[in-house]
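Of the protein chains in this complex, all but one are displayed in their positions.
Chain IDs A and B follow the sequence of writing; residue 1 opens each chain.
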Amino acid sequence: MSAGSGSLPRYILQRLLLIIPMMWVLITVVFILLRVAPGDPVSAAVGGKLDEEALDQRRAALGLDRPLYVQYLEYLGNVVRLNFGETISDNRPIINIIRDNGGATLTLTLGAFLFALLIGIPLGLYAGRRRDTASDVSIRIFGVITYAAPIFWTGLLLVILVAPTGWPTFDIASPITKFEVEPVTRIILVDAMIAGNWDAVIDILQHHVLPCFTLGLLLAGVFIRLVRVNILQTLKDDYVEAARARGIAERHVIRRHAFRNALVPVITVIGLQVALTMSGAILTEKTFNWPGLGTQLVDYLTARDYAAVQGIVTFIAIVVVITSVLVDVLNAVIDPRVRY
Amino acid sequence: MLTGLISPFRRTSGMARWILVSGLFITGVFIAFALFAPWIAPYDFNQQTVDGVKFDKMAPPDGDHWFGTNDQFYDVLSRVIWGARTAVEVVALSVMFSVVIGVPLGLLSGFVGGWVDRVLVFLMDSLYAMPSLLLAIVFSFLLRGPLGGGIIAAALSLTAIYIPQYYRVVRNTTVSAREATYVEAARAIGAKNGTIMGRYLFGNVIQSVPVIGTLNAADAIGTLAALGFLGLGIQPNEASEWGYDLSRALDDAAAGIWWTTVFPGMAIVLLVTGLTLVGEGLNETVNPALRKRRLRPVQLPPHEPSTYLAEKDDTRFAVGDRETVEKRDER
Partner (left out) sequence: MTEMTDRSASTATSGGPVIDARDLRIWYGTDRGPVKAVDGVSFTLRKGEILGLVGESGCGKSTLGRGLLGLLPEGAKMDGQLRFNGEDLLALPKKQMFAKRGAELGMIFQEPLTRLNPLMRISEHFEETLKAHEKRIGKAEIERRSMEVLRLMGIPPTRFRSYPHEFSGGMRQRLMIALSLVLRPSFVVADEPTTALDVLVEAQIIRILHDLRREFDTSLLLITHNLGIIAEACDRVAVMYAGEVVEIGDARDVFAEPQHPYTRELLRSTISLASTGLNFIPGAPPDLVDPPPGCHFHPRCPDAMNVCATTHPIQREMKNGSRTQCWAADLRNGYAQDLTPEQTTPLSREEISVADEA
């Protein structure tokens, strides 16, 4: 019917196709950095434990004795088939690490976004509405500080505050629950629900609160800033004045026109914040000893396991790229203006 | 040059100046810590004894140790002050490195254009899409081997994150400068293309780089601490580093030992906030469009006699006389 809506599928296709070259570049960059860079992965990871002959065998077994371009092409082919290789230090397939620990990172980040939206959006709307008042200034300072504070520091402060109450903090956070649940999806919250073990569900949720809140605070700062600026912008928009001229009550103008339109860009920003969230998640996991991908990454970094680091970093980079593009697509579906 | 440095300061007013001044003050304090650490800090950053007597382990703050001691028998206050030196060194180096690499790359990309430009843009955009901490982690992991865990290695790891930003700004400015010279060239037959472009570039880059620089510095403080927290930053025997100290504090936190957490973290928050304020203050002075037009309350002067003439009225003269009209104009 209209010129606009017809091109939505094409827009989505364009965005989705862009994933491929972006992923290719990221995989290549990570490969170059970790394989071409000086140093021998095998001796770095297991050197000292094995003699020179055994090390050579390990190198051959991992295919590290072959020309680099062969290794590169093989790696590309493997990644396409979701094979991220094997760790050098303990011969674990990296896809298993992702399977076993990815769930914890997923629930951590989703919970964090939930907290961030619950805190950030109302505060941002309120601050924008009451521009330059004392509450606006305090909310902005709160936003600046939560963003300036290192996430692990925020986490530690919360632990210091909360620990006396007996609420689960980091020392008993891992494993996430003391309950045993059958691994089905390996997302422990979902598994507990599938098993119908509601005591476990409650325990798991309790364990989530502090880490999710910590990571959420960091993102809340971003949302406060963004929503506040958007509100100031939309309040100046022409259609807001036009709505006032039609005698729409101020309360309604704010809610229906200014707030609603200010919230649309939040979706885009969620996409942009996926990278920040992943950075934050790595630190949060380390702070709370959370059994996610970040903790695994840090452990393998300490073990100087190149293959494991390469695999996990590649996976995280892929997740970031795909999520940002998906958020773009979602945005196009929600906001009729994007689609032309 | 000096007036160039002061001019944004003079152009500010109200909120922007307040932001800039408080930011400069906080940053200045930390730079003073960094420069004069040996004289300001009561002890050395790796000093465990005084006059042969060992400090208490994890002693709460008291007269001898204002911020207490940590699990390694170190004085927390001294570590916080020495930490400022590490942070300032690393961040200054990394900002310098990123400018030195990012700006020429941007110029190259903008000048040469073509496939060089396209490849570089794509590469930089992809790097920019990576979680910045992940990039820093990979670099510090790699540089650990050849460079060890020192200041230079940490600074280079951070540099990798910020290059794309300088690259982007300089490249875009160069491209628009080139377009501007096309217009000029048509008018002046290309006589002074270089001069025009140089001036245009210089003007724009000199405006935006300090803003990006300070905001990046703020971010770099946090990233450096994060690397230290993950055990990837500066080695503890080389210098005092806030992030590393916080990772040591992890085990203390649940036991109610707060001083090893609170003080290093506070230092990070303050320095990051200070630098952010400087950046925002500079930004508002460089881009006056961000500033809000201030509204002054209006006082309508009392109503003068009406100059209105009802259309049906047959009056020839309006009610007002000339004197009141003149008075109104003077106001």
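Just so it is clear, a residue touches a chain if its C-beta (ideal position, glycine included) is under 8 Å from a C-beta of that chain, and two chains touch if they have at least 3 such contacts.
This one's a predicted model, so the numbers in the text were calculated from it and none came from an experiment.
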Which residue of A:V190, A:V264, A:A303 or A:L326 touches the chain not shown here: A:V264
Touching the absent chain when the full complex is considered, from A:R35, A:R186 or A:R256: A:R256
Missing-partner contacts on chain A, residue numbers: 1-5, 237-239, 241-250, 252, 256-257, 260-261, 264, 335-337, 340
Interface with the unshown chain - residue positions in chain B: 293-300, 303, 306-309, 311, 313-318, 320, 322, 325-326, 328-330
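Throughout what follows, only the chains that are shown with their structure count from here on.
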Gap in Å, rounded to a whole number, between the CA centres of chain B and chain A: 25
Chain A to chain B touching residues, read off their complex: 21-22, 25-26, 29-30, 33-34, 37-39, 44, 144-145, 148-153, 156-157, 159-160, 163-164, 169-171, 275-276, 278-279, 282-283, 286-287, 297-298, 301-302, 304, 309, 313, 316-317, 320-321, 324
List of chain B residues in touch with chain A within their complex: 122-123, 125-127, 129-134, 137-139, 141-142, 145-146, 218, 222, 225-226, 229-232, 243, 246-247, 249-250, 253-256, 258, 261-262, 264-265, 268-269, 272-273, 276
